[in-house]
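What follows is one structure encoded as structure tokens, with my remarks underneath.
Heads up, one of the protein chains got dropped from this complex, but the rest are sitting where they should.
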Amino acid sequence: MGRLTYYPGCSLRHSAAEFDISTRLVLHKLGVDFVEVPDWTCCGSSPAHMTDHLLAQGLAARNLRQAATVGDEMVAPCPSCYQRQKDAELEIEEDPGFRQTVNEVLDLPYEGSVRVLTLPEVLLEKSGVEAIRRRVTTDLVKLRVVPYYGCLLGRPSSLTGEADEEQPTSMDRLLEAAGATVQRWNYKTECCGASVGMPKAEIHRRLSRKVLDQALEAGADAVAVACPLCHQNLDLRQVQINAAFGSSYSVPILYVTQVLGLAFGYSDEEMLLHKHAVDPRPLVAKAIKEAVAFREEEARLASEHEARQKMKEAAKQDRARRRAGRVPSTEEGGAAPEEAVPATSAHDREEEAAG
Amino acid sequence: MIRYDSEGAAQLRDRMLSRVKADVAACYQCGNCSAGCPAAFTFDYAPNQIMRMLQVGMLDEVLASSAVQLCVQCLTCTSRCPRNIDIAGIFEDLKTVAVAKDVRVPEDAATFNRVFLENVAKYGRLTEAMMLLRYNLMSKHPLNDAELGIPMLTKGKVEVLPKKAAGADEVGRIYRKSLEKARWEG
Partner (left out) sequence: MRIGVFVCHCGSNIAGTVDCHAIAERAAELKDVVYTEDVMYTCSEPGQAGIQRAIKEKGLTRVVVASCSPQMHEVTFRRCVEDAGLNPHLFEMANIREHCSWIHDDMPRATEKAYDIIKMAVAKVRTAEPLFPNEVDVNKDVLVIGGGVAGIQTALDLADAGLQVTIVERESTIGGTMARLDKTFPTIDCSACILTPRMVDAAHHQNIAIMAYSEVDRVQGYVGNFVVDIKRRAAMVDWTRCIGCELCVQKCPAHAPDRFNVGLAESKAIYIPFPQAVPKRAVIQTEYCRWFQQGKCRVCSRVCPADAIDYEQKDTYIQRNFGAIVVATGMDVFPWEEYYPQYGGGSIPDVISGLQYERMLNASGPTGGHVHRISNHEEPKNVVFIQCVGSRDESVGRPYCSSVCCMYTAKQAILTRNHCGPETNIFVFYIDIRATGKGYEEFIKRAQTEFNVNYVRGRVSKLYEEHGKVMVRGMDTLLGQQVEIPADLVVLATGTTSAEGAPQLAQALNISYDEFGFFKESHPKLRPVETNTAGVFLAGACQAPKDIPTSVAQASGTASKVLGLLSKDKLKTSPQIAVVDQSRCVSCWKCTDVCPFSAPEKQSQRDGSQKSHIIETVCQGCGICVATCPVNCISLKGFTTDSIIDQIEEALLA
């Protein structure tokens, strides 16, 4: 059955509900058809593969099996869910013996073949940059963002399909297509501290702080993410970072699908912007307003320029007409002076003479 | 001073080769893994030191290290290793070895993992609030992240009354069956 299935994962049900809703709306707007994986369960996330390999692959395989009942592809917006299920997909496909081992811990065996995709992959493959661009109604040119991929959206490239795991580009392309201004920066794939930040707070505090710091250094107003855990560490825990370092960061952290949704004309409420700890609404409102003013100014300058060009053209034609009245002398323009003359001026003279 | 256990080291190397397809003997100690590691500042041993310990067969010391428990699995080390060694894969495997051997490990990372998985095994899907509450009690930091409770509640980011998902029973069985099979020969 050739259908795309949607695996929300545990975080998207509650703590990252805005990622879930904005993803569904964006996919809908782009006409990407999907169906939720029936009776999906937790992918096991990091704790499973850090505890036992078979457990990790078993939990993921159960979801693949559920997906196979309604489709043959699965998109998991959460990169951790994606990696767990992709890893299981690849190992099971490559090793029939391992499929058997996994099936021994499942109630019903997984015999199918489901291809797991990242969210950027789905957006770029099933829709594409052009389709996104066509649906943009709100100008976000004044929203300066840095795309933050974190660990699992880029690494390892054998899994994620990014050509370069140090410099992934899928989010850049999506954000640019949405019309946002994407800033170049060095921290695309640095770790935020992930879930180990729970038992060891100083890890995520130091790492997330560095990410915020680098985003500001790059001249961004907001960070765009595609991972619930990155969002939690950067947004919800920003207050902890400030408390720990005596800093005063107030950097809105947006899901990439929220940026796309805003560009498509969805409202702040529809994109659930109010759910964020650092309220992005003032920034978004300001950016949209500035964009309108910027475009007006741009249009004014363009029309002025056009008018000047027209006048120039008219003057040139006028000059040519007057010249044509006289007999054109080949000597006049053709003779090149002895010493070096910048080529363009010599040539321009020839052109004038010819005209 | 240590005495090298060449036989034990050779055995450990073979196990890592078969379990992770990574050869610890290929490490030439350039330190790139440690240089790029975002969490190494909290480790007792830097990743390259763990690699060295594995080369000489110091498995017990490695399993008892905080480095293995605090590795965030960001895969930076693997992606930049000049000898193409899957260092993150080795660390991931060592975490599971510690579970299988039931080694007493430092830090609360393993506790977090267990609480997380037991929650999932019970409900099928993670119920974050229940899990956090339980973890805080287990790790004896009851007020950990308490300041985040209010914003999480008011922003509707927590499920207050957890429900069992439809596949929860199967997930419980996967959990139990897998851990029964988990093993480390010897």
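Just so it is clear, A and B label the chains in written order, and each chain counts residues from 1 on its own.
Keep in mind that, in the parts below, a residue touches a chain if its C-beta (ideal position, glycine included) is under 8 Å from a C-beta of that chain, and two chains touch if they have at least 3 such contacts.
Note that the structure is a prediction, hence the values are computed from the model and not measured.
Touch as defined at the start, partner being the missing chain; which of A:33, A:125, A:164 or A:202 qualifies?
Of the candidates A:33, A:125, A:164 or A:202, A:164 is in touch with the missing chain.
Out of B:49, B:65 or B:119, which touches the unshown chain?
Of the candidates B:49, B:65 or B:119, B:49 is in touch with the missing chain.
Per the definition of touch given earlier, which of A:186, A:267 or A:309 contacts the omitted chain?
A:186
Sort through B:80, B:101, B:141 or B:181 and give me the one touching the missing partner chain.
Of all options in B:80, B:101, B:141 or B:181, contact with the hidden chain holds for B:80.
Touching the hidden chain in the complete assembly: which of B:11, B:32, B:55 or B:139 does that?
Selected residue, touching the omitted chain: B:32.
For chain A, enumerate the residues touching the unshown chain of the complex.
For chain A, the residues touching the absent chain are 164, 166-167, 184, 186-187, 214, 217, 336, 338-344, 346-347.
To test your reading of the contact rule: which positions on chain B touch the chain that is missing from view?
The list for chain B reads 28-37, 40-41, 45-46, 48-49, 76, 79-84.
Rule of thumb we're sticking to: only the chains that are shown with their structure count from here on.
Between chain A and chain B, what is the separation of their C-alpha centroids in Å?
Chain centroid spacing, chain A to chain B, equals 30 Å.
Which part of chain A faces chain B closely enough to touch in the complex?
Interface residues on chain A, with respect to chain B: 10-11, 13-15, 17, 39-42, 44-55, 58-59, 62, 66, 104-107, 151-152, 155-157, 165-166, 189-191, 193-203, 206-207, 236-237, 239-240, 274-277.
Can you name the residues of chain B that touch chain A in the complex?
38-39, 41-42, 70-76, 78-79, 92-93, 95-96, 99-100, 107-114, 116-117, 120, 124-126, 128, 135, 139, 144-145, 147-148, 151-152, 155-159, 165-168, 170-171, 173-175, 177-179, 181-182
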